[in-house]
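In this view, the complex is presented without one of its protein chains, the others remaining in place.
All chains are identified by letter, namely A and B, in their written order; residue positions are counted from 1 within each chain.
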Amino acid sequence: MPLEALVFYLLAALTIGSALIVAGSHNLVYSAFALLGTFMGVAGLYALLAADFVAVIQVMLYIGGILVLILFAVMLTHRIADVEVSNRTVGRIPAALILGVVGTVMGVCIEAAEWVQHAEPVVEPTTLGIGEAFLGPYILPFELASVVLLVALIGAVVVSRKELRGPMVDG
Amino acid sequence: MDGLLLDIGLRHFLFVSLAVFVLGLYCVLTRKNAIGILLGVELILNSANINYIAFSHFSSGNYDGQVFAIFVIMLAAAEAVIGLAIVLGIYQNFSSIDIEAVDSLQG
Partner (left out) sequence: MDHPLLVSYLRWIVLFPLLGAVVNGVFGAKIQERFGKNGISIVACAAVGLAFIFALRAFFQLTGVAPEERYLLDTLLRWIHIGSLQVDIAFAVDPLSAMMILIVTGIGGLIHLYSIGYMHDDEAYWRFFAYLNLFTAAMLTLVLADNLVLMFVGWEGVGLCSYGLIGFWYKEHANTTAGNKAFIVNRIGDAGFTLGIFIIFWSLFEAGHGTTAVFRDLSQLIHHLEGQLVWGIPAATLAALCLFVGAAGKSAQIPLYVWLPDAMAGPTPVSALIHAATMVTAGVYMMARMHFLFSMSPVALGVVATVGALTALVAATIGLAQFDIKKVLAYSTVSQLGYMVLGVGVGAYGAAVFHLMTHAFFKACLFLGSGSVIHAMGDEQDMRKMGGLREKMPITFWTFLISTIAIAGIPPLAGFFSKDEILWLTFSGGHPLLWLIGFAAAGMTAFYMFRQIFMVFFGENRADEHTKEHLHESPPVMTYPLIVLAVGALFAGFLGVPPALGGSNILEHWLEPVFAGGHGGGHTAHHHVEVIEYVLMAASVGIAAVGIFLAYLIYYRRSVSADTFTAVGGGVPYQAVFNKYYIDELYHATAVRGTLAVSWLCSVFDRNVIDFIVNNVAKVTGVIGWAVGRFDHYIIDGLVNGLADVTFGIGNRLRQIQTGNLSIYLYVIVGAIAVSQFLPRVGADILFPVVIVFLSLVIVVGIALWLSTRRIQWRLMLTKEGVSELR
């Protein structure tokens, strides 16, 4: 078995296995922690695909930022003392049916489609190219993205601010 | 058959992506907890990103896919921030983050 295939299968197993826990676990904290495995596996897959920069970003942003945020949210909305951190699920059977259909159809599509492929995938450091792409053809979306982040920042503060009930008493 | 399994190509990545997507969707559909749904959404976004990178590597040969993946990660961050803020807001107003309890929009 070639090393590449071995690494791929290991990473795929990590990713899908963690995702199964995320989707199936009754405990929300478990699900959140299982998400860590999925993100790691996905980052590994990026690296396998020669996307070194994106892999690093994945680790930094997803694991270092988003996942921590989600964990905080879980902790904030459920008191630690509360044992039953609810992660109840509804309608497993219809969901499974629907997803069976969707998954089957998509799988058939993936298998049947004539994908365009280069003869020889390039493997090289990508940071320089991505940087040039961001400051070249993608300059406008790049700047807009910064605006979106700012808006999200302010919006999050506004939305999660505690509503003051009754007459405002200003200190 | 062996070649197919061992010669890792585009389709392998797409299947992994498909699995993550289906699991994410399942998570979104079945969770009653708003944070659980957000977790599912993260899974779906990751599956989309796997696709981007895979196509970028195998098909296009340029950096467009990776650039898009970075945008998606960025938007996912924003979405997580907003989504969690909304969840916190709901929790403050309804004392619950059970989405079935939050049905003010019922017709």
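Here, a residue touches a chain if its C-beta (ideal position, glycine included) is under 8 Å from a C-beta of that chain, and two chains touch if they have at least 3 such contacts.
None of these values were measured; they are calculated from a predicted model.
S.K.: With respect to the chain omitted from the figure, which of A:5, A:36 or A:98 is a touching residue?
M.R.: A:98
S.K.: Could you tell me which of B:8, B:28 or B:78 touches the chain that is not displayed?
M.R.: Considering the complete complex, B:28 is the one touching the chain left out.
S.K.: Mind pulling the chain A residues that touch the left-out chain?
M.R.: Touching the chain left out of view, chain A contributes residues 90-91, 94-95, 98-99, 101-102, 105-106, 108.
S.K.: Suppose we count only contacts with the excluded chain; which residues of chain B make the list?
M.R.: That gives, for chain B, the contact residues 25, 28-32, 37, 94-96, 99-107.
The working rule: only the chains that are shown with their structure count from here on.
S.K.: Please compute the C-alpha centroid of chain A, do the same for chain B, then give the distance between them in whole Å.
M.R.: 5
S.K.: Taking the complex as given, what residues does chain A use to touch chain B?
M.R.: 1-2, 4-5, 8, 12, 15-16, 19-20, 22-23, 28, 31-32, 35, 38-39, 42, 45-46, 48-51, 53-54, 57-58, 61-62, 65-66, 69-70, 72-74, 76-77, 86-92, 95-96, 98-99, 102-103, 106-107, 110-111, 115-118, 121-122, 126, 129-130, 133-134, 138, 141, 145, 148-149, 152-153, 155-157, 159-160, 162-163
S.K.: Going by the contact rule set out above, which residues of chain B touch chain A in the complex?
M.R.: Contact set of chain B toward chain A: 5-16, 18-27, 29-33, 35-36, 38-40, 42-43, 46, 49-50, 53-54, 56-59, 61-64, 66-67, 69-71, 73-82, 84-89, 91-93, 97-98, 100.
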